[in-house]
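With one protein chain held back, the other chains of the complex are shown just where they sit.
Each chain gets a letter, A, B and C, in the order it is written, and its residues are counted from 1.
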């Protein structure tokens, strides 16, 4: 059976070059970067070189990169560590309503710790309005965090504009660029942010490795307490092979970024056009233009996401959904909800995220298998039956 | 030049079988265990199988294993998460004076959060006395953490005895078994603990993966906030290849444990005997019998550790030291200090940690190159000159 | 490791008795799309037995499989026996359901029960109607 992976937002495959780069560090170069001998020297040199390459991907300085174990950890570190470091100045935090759970739930923890958190709403495209951010800030605001791009609906936020209003009000600005870095151009200087999270498994690097870029001179309270690794800011034996993998992935991402964007955007446009024309009552979610190159996210009316995923899976196609039924907690995606999408529509959420190993054929295959699946589920759907009756009645 | 790695306490090499087991998950099986499709199903199945094997290594149940990004993270999670979950019952924590920094500094953070921490002293061998633990506990004590084995001096603590007194007093007991699990038999049932940390890179598995074993029913506040991974207790995309690596390493460790212990203990005894007889004024640190199989730690009098490491390194030998000069903060190891070793003696700290790829030849080589190094540094040492003069004067 | 048992998958992939019944003797609708799942059961009753059961379902894989197996379990049963199809029985018949999907097995049993209620209510009504001679007009 044909197998088509259209779930690159969940995790990308690792590029063969990246695995090759990691292998020596899984095999022979096993030293601990903290050790005072040849093995340690080599490991130290290796991760310092990697730090430079990862910094270069986002226009930062090597000394500003702190490696973490995931994007989630980078976000926990940034939100909790920056808030704690600033708490003598104020205890108010602002985040957007569509942040990833690793930001959202870190902010919830801060609330338990006595901080106050304001969520800024988004519009129907998932866009954060810099004016809204300004309005939500007070004298007491020490930290604002708005994600660079949303992996679920693809919308890219106006980070530079938001940064301007945040800096004017004198707060720190963090952006979760886990879905953006390595995929679209991200430059910390141009963005004007103080901290930025990224993760390798979003740009064809390995799992288990992320980074927090922290502007030089910015104080942060360590999240992982322990040894003196990462300049005393993130304890734990450095994950050398994964760091090397992130380095290689960053290098390739930087090198091929524009051609990747071109290819993926073209595929995405093809997918969006074909799905929209082949399947009636389909809504494109997220911003039509300001969106991640590989992101094609929809709501398919009258049917539910999980059952679509299961039937797609039976045809070898991997995708994802923000429907309530696909979440452990049985709640529709907070992102779709914040965008004002009614719950019964959000139930039909279906996300295709294209990646480097997708081709036009994959899109063609999807467009071949998806309509019968939708048909079949709609034939089974009491909602669709009602709709048809009402339509018929309306004739 | 001959190269001899005697720094397995810093990190072990990865076994070839472990790398082989990881490769498919670095290459083709890149799915995210949270995804609802074949790629996700496979990844989920893979980590659940691994959970069982890792649990088996320490006599636990699969559902009791929470994978983390390192031993450090497991310790941060345990100390902070258990204390926070129990804080309505009391705010007093007890740890030993020789805990790893990831426990020690997590406890410091708890102090900042309003908890009170008592450090239990150790004897000259680095042993914690269960009686001392009992004495240090109060009505308000909610959590006690004593490490299973100390990686620096090799001493193995009487965990089961300590657990008894802790449970009698009604507190939770966590043990940092990072240096013990996979190296010596560790059984959570026999130990009677509530939580136990372990890390793969201490038993020939990959870096960047550890686990917290948490007794069923024990409440903990998540450390990494975010998604619902690991039953909602540890957010972040699961590091599938590393988890598989840990699984394989755990399997091999369990299977070969007694033969490994036999081999390493024999090598260690040879090393200790030879170094002690070849080099005068050498002190074995840690417990002479109750010690990790591969650990041979000394203080070499009149000279300093870093300079020994550098000269050993020039002969291809990798080792480590707890001297002040080898630490970033220029403080002698708190472990040696807590054991009552005077600072000028602690400066001569030298740790050889043997591993699976060491042979008798390696020990012979060490015993050949070390004495001239010590001689040379003693010839340079004003302390040694004084000692010799005093000895001469005493004749 | 698929989240569903083979039996769930089999019923999801090949659901029995999908559809509506023209002029059903009873209809039961439970859930709503806002909560995630919605099921409508249609029944035909002959001689106090379910001679036909059909359903339409909006919802997850579990909801569809539950609907299918409930329809299968109910088919041909007397109304009293059909009432005995509990959520637990449904889950068992499906060789288990993920914890967070148990509510789907509730929904299936509920929808069937509601359809039977509806039938009984209609029966009562019709009897009443007959008394008022209303039925004859139709």
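As a convention for this text, contacts are C-beta pairs under 8 Å (C-beta built on N, C-alpha and C of every residue); 3 or more make two chains touch, one makes a residue touch a chain.
Bear in mind that the values here come from a model prediction, so they are computed numbers and not experimental data.
Looking at the complex as a whole, the chain kept out of the display touches A, B. Within the whole complex, the absent chain has one touching residue among B:1, B:289 or B:330, and that is B:330. In the complete complex, the hidden chain is touched by one of B:48, B:278, B:306 or B:364, namely B:306.
Of the listed residues B:160, B:273 or B:385, the one in contact with the hidden chain in the full complex is B:385.
Note on the undisplayed chain: of the listed residues A:4, A:18, A:36 or A:220, the one touching it is A:36.
Residue positions on subunit B in contact with the hidden chain: 302-304, 306-307, 310-311, 314, 323-326, 328-330, 332, 342-344, 347, 379-385, in rising order.
Mapped onto subunit A, the footprint of the missing chain covers residues 36, 41-42, 44-45, 48.
We adopt the following convention: only the chains that are shown with their structure count from here on.
Of all chains, the one whose mean C-alpha position sits at the greatest distance from that of subunit A is C.
One finds 41 Å separating the Cα centroids of subunit A and subunit C.
Taking each chain's centre as the average of its CA atoms, subunit B and subunit C sit 59 Å apart.
Subunit A and subunit B have Cα centroids lying 35 Å from one another.
Among all residues of subunit A, those that touch two or more other chains are 306, 310, 326, 328-329. Multi-chain contact residues of subunit C (touching two or more other chains) are absent.
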